[in-house]
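With one protein chain withheld, the remaining protein chains of the complex are depicted in position.
Chain nomenclature is as follows: A, B, C, D and E, assigned in order of appearance, with residue numbering initiated at 1 for each chain independently.
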Amino acid sequence: MDLTTATWTDVRDLETDLAIVPVGSTEQHGPHAPLGTDVLTAEAIADAGIERVDREVVRAPAIPVGIAEEHRQFPGTMWVSEDTFRDYVGEAVASLAHHGFDRVVLVNGHGGNVDALREVGGRLTRAGDAYVVPFTWFAAVGEHSDDMGHGGPLETGLLRHLEPALIREDRIEAARAGGADGWGEWTSYVNMAYDAAEFTENGVVGDPDDGDAKRGEELFEGAADALARLLEAVAERDVSRPERR
Amino acid sequence: MDLTTATWTDVRDLETDLAIVPVGSTEQHGPHAPLGTDVLTAEAIADAGIERVDREVVRAPAIPVGIAEEHRQFPGTMWVSEDTFRDYVGEAVASLAHHGFDRVVLVNGHGGNVDALREVGGRLTRAGDAYVVPFTWFAAVGEHSDDMGHGGPLETGLLRHLEPALIREDRIEAARAGGADGWGEWTSYVNMAYDAAEFTENGVVGDPDDGDAKRGEELFEGAADALARLLEAVAERDVSRPERR
Amino acid sequence: MDLTTATWTDVRDLETDLAIVPVGSTEQHGPHAPLGTDVLTAEAIADAGIERVDREVVRAPAIPVGIAEEHRQFPGTMWVSEDTFRDYVGEAVASLAHHGFDRVVLVNGHGGNVDALREVGGRLTRAGDAYVVPFTWFAAVGEHSDDMGHGGPLETGLLRHLEPALIREDRIEAARAGGADGWGEWTSYVNMAYDAAEFTENGVVGDPDDGDAKRGEELFEGAADALARLLEAVAERDVSRPERR
Amino acid sequence: MDLTTATWTDVRDLETDLAIVPVGSTEQHGPHAPLGTDVLTAEAIADAGIERVDREVVRAPAIPVGIAEEHRQFPGTMWVSEDTFRDYVGEAVASLAHHGFDRVVLVNGHGGNVDALREVGGRLTRAGDAYVVPFTWFAAVGEHSDDMGHGGPLETGLLRHLEPALIREDRIEAARAGGADGWGEWTSYVNMAYDAAEFTENGVVGDPDDGDAKRGEELFEGAADALARLLEAVAERDVSRPERR
Amino acid sequence: MDLTTATWTDVRDLETDLAIVPVGSTEQHGPHAPLGTDVLTAEAIADAGIERVDREVVRAPAIPVGIAEEHRQFPGTMWVSEDTFRDYVGEAVASLAHHGFDRVVLVNGHGGNVDALREVGGRLTRAGDAYVVPFTWFAAVGEHSDDMGHGGPLETGLLRHLEPALIREDRIEAARAGGADGWGEWTSYVNMAYDAAEFTENGVVGDPDDGDAKRGEELFEGAADALARLLEAVAERDVSRPERR
Partner (left out) sequence: MDLTTATWTDVRDLETDLAIVPVGSTEQHGPHAPLGTDVLTAEAIADAGIERVDREVVRAPAIPVGIAEEHRQFPGTMWVSEDTFRDYVGEAVASLAHHGFDRVVLVNGHGGNVDALREVGGRLTRAGDAYVVPFTWFAAVGEHSDDMGHGGPLETGLLRHLEPALIREDRIEAARAGGADGWGEWTSYVNMAYDAAEFTENGVVGDPDDGDAKRGEELFEGAADALARLLEAVAERDVSRPERR
């Protein structure tokens, strides 16, 4: 049930403790893909995952601004600090738990949010306020995950499937030309870069042409299925905390 | 220019310092109106205001969860603390200012956000980081403003105009019957209530039937025009700080 | 019972749960009125309100520095940040509640404190720590309230009644000449100013000559009566929180 | 110049960078002395110190609630947390420095505030925002300082000199009988108590009868002279920070 | 140069901007390995890395308590919150940068610290205060890294090489018997566990017998070499921030 369009009386009549909060970012995705890529993909997969389970799931509105200072050199990128992001997501989730929706999946579309969402989930879960896990769609698509990049094959492919008008096909060549092969600059397994602009000229990482709409559909199906399995597992899990050893 | 669908290169090519951030809340609006009322209305009026000015305006995604703990007794209401809300909005705005979009109007759809947005605007403006003012649509519709309530004539009317399918017409009678005439419980000009449930049984304040689609259209036009005038004034204003006396 | 002069054994022997905390500001009030106007008036009305109820009321010392950065261009104005003010007032009130004085009225003399005091009251009340409401005297004087201004008819009149020596009568003409007619600079119902010095040359808003001692007395009586009524209402109110809907 | 009664134009015309902020506490002082002892004494000595120097000194209003949780078992004691106290005092002082009053003495009447005021002074001074030192009157009265206690000879004597009506002479015997000889419970030079009620039945430490009005006068003169010397030293001090070694 | 044993005059005479801060954790490592495993290993590898570069490196004392609440069910485990850990490490590093040691490697021995150290590094680096990267030894040992576990082959092997007396060889069988094969409980690529005790009975993950002293030596050499390469790269890197796109 979508909270944005539901009334409180509709929500009151639900019998579930499951909820989903889509979390994204508004940040550069190269010259060819929209700044809202991470929100749009998170929302689409959240909704598809919900459809695939035979349970009621409360669906919160998407949180649109995340941890993206590493893209600050690219105009239009928005961000908040890690502390503020954690607080905002954590308190929004706690308000769902207040109503009994205390098994929550954070469906995430942005790599920069991953650590923070895990921290938020740990904080709420260990305190017993709610059981909360983050699900980042591009980490849940099997071998595809290795090709992630940024504005690369996965995101471009998924958007070509979901919202083809938002991919500027006439800029794909430019996207490839100014992009980087891999994320970061590595020495001894350490990424020495803290700003994407240190290693990519136009914000792209990976080849967007490796992601057509067909691959996008495959990603979509795979991620939605993975999310549906996770929702089942979250619903059934014993979330009590272990005893002292 | 809508940041969600634009690319960073599109944003780079803009020549403007004007931006709008819609801010709402996901909270009960009675049995007949959606939890997302405050976001939906803020977005609609933000977009309409932008259309009415002959200037480029950066349009950020809407912030969907606000200060709404006073509705916590009604299922589905989401909220964050005042501190977190101020930080989230303030930092998101600061990220826009980082790119030079440093004249910002916060288009707000929720009464509970008003004080916090003013505080955020003051903090950023006095520090010289950006010039930021909040605009709350229902406070900018002339004499209509007196009828505001909650899920009452103004919000119901505006949604009947904008998104009629989201108003449950078959519950209007129930909405009226369980609603309150006015907001709060007052003694000596002090509102003694801190939870809406202290004075309204079903979350409604004011008569939703006093707001038909025609009135909604009038509100919409009035608010959009007022916002357009404000955008002009913000664009032209001397925002330097006064000298010491 | 005034905490400043009472002993702890006197306080121990009280049978009441009512307390008052006067809250003011030390800030410019034009060339003719003292920086301490908001503290002096808050204290006077607090004491008068207490006298008019047939109940024991614990009277805390006045908090003298508030939220007044908007007057920073005028020498001598003191202020703290909104966060710090809320914490200071909130914790001071919580210490009263620790002793059982957990129905508290914050008697306020400064417009800049209003939003923050409401937030503090909401936080403590919703958490069940205490029931706390702010009372701002100049908002509780009926039609007079429309004339508020700053160092204008209401404050000048009240001080002429309470502490006539503190009004510099020989500067009233200068006060009028350099003052503003109204508070702020408005477009589309939005105050575009964040510093008082944006719209008033000498810090005055409103005509101080519209407030003579007689009007001051009327304000004083009206505000004290309103406070007394509020104290009764606070003492009798059912402060339990509503049930989930 | 007393900020409470001065106008901003009076303050503007001053030529000084010296300011004093009295800081106290509202807390139990035994059955015979008022809860406001620490504010009253701090204010009296602040004013006397100012009178003894041939310089303009800005005199801020007294901060009335300090760090006093250790007296929480005694009704009427007010307190805020250490963090909030430091922020409140520090920001209030910073607002004075904003106007150029950036050599500030915090005249303190409460032992529980000492560490926090030193921390505040260090923070502001090292950052170059202002030069700020705390002065605690009862630590500046030579050999008398050894007799400090709580509600004991020094405070009782000083109030007998300053405000004799506030000392309940008919309770002095009870104060002595229920008081403690020394502050704290000590093992290996460590005070093992964190609440005054662990070692004093009625809140008193030291014999109030060892402090008559004559001794009070001596304390007053000594402390005021010491403060005057300090003001001179603060005014003349080179407050630039040392160079790196 | 080891700060613990050096004097400030020794440090003054250095010509370098390189520093290392070892960071560990005091937490359970099974029945056979010490609670201090993560500190001991971080220190040993930090020192070995420093020896292998022909540059002066300031070596700070190790930070011994990290982010380890996930081991809270096992007695003796210490931890601080993520926020406090980030602040403590970040400010300690900033104090080194104050003296010009502003290229800093955080040599880390604990998986729970990884995200937080990356965040600290990003914060300081993006602000231009220092260039800071974390190096986690067990992520820098090539294919060995896949076997990490907890108190498993890598940590056990490394300690058998470095501090054999600290491995309780007579408890290895018990360690294996009560340990888990892998870290966490996974569904759809999401770790559903937040406490180690959810999936390991005795805190062990991986087979400690797969890590003998010889493998430990290999790990040690590999990690120390990797660290030395990183130090060179940090010393030579252009750490200026990229320009706006």
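Following the convention adopted for this analysis, contacts are C-beta pairs under 8 Å (C-beta built on N, C-alpha and C of every residue); 3 or more make two chains touch, one makes a residue touch a chain.
All values derive from a computational prediction rather than experimental measurement.
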item: Of E:Thr26, E:Asn108 or E:Thr187, the one touching the omitted chain in the full complex; value: E:Thr26
item: Selected from D:Ala140, D:Ile167, D:Val205 or D:Leu219 as touching the chain missing from the view; value: D:Ala140
item: For chain E, residues in touch with the removed chain; value: 3-12, 14, 26, 28-36, 39-40, 58, 60-65, 69, 72, 74-81, 83-85, 87-88, 91-92, 95-96, 98-99, 166, 168, 171, 202-203
item: On chain D, residues whose C-beta touches the chain left out of the figure; value: 69-70, 72-75, 82-83, 115, 118-119, 121-122, 125-126, 133-135, 139-140, 145, 187-192, 194-195, 197-198, 201-203, 226-227, 229-230, 233-234, 237, 241-245
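Quick note on the criterion: only the chains that are shown with their structure count from here on.
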item: Taking each chain's C-alpha mean as its centre, the one farthest from chain E; value: C
item: Sites on chain B at which at least two other chains make contact; value: 8, 12, 69, 72, 74-75, 83, 202-203, 245
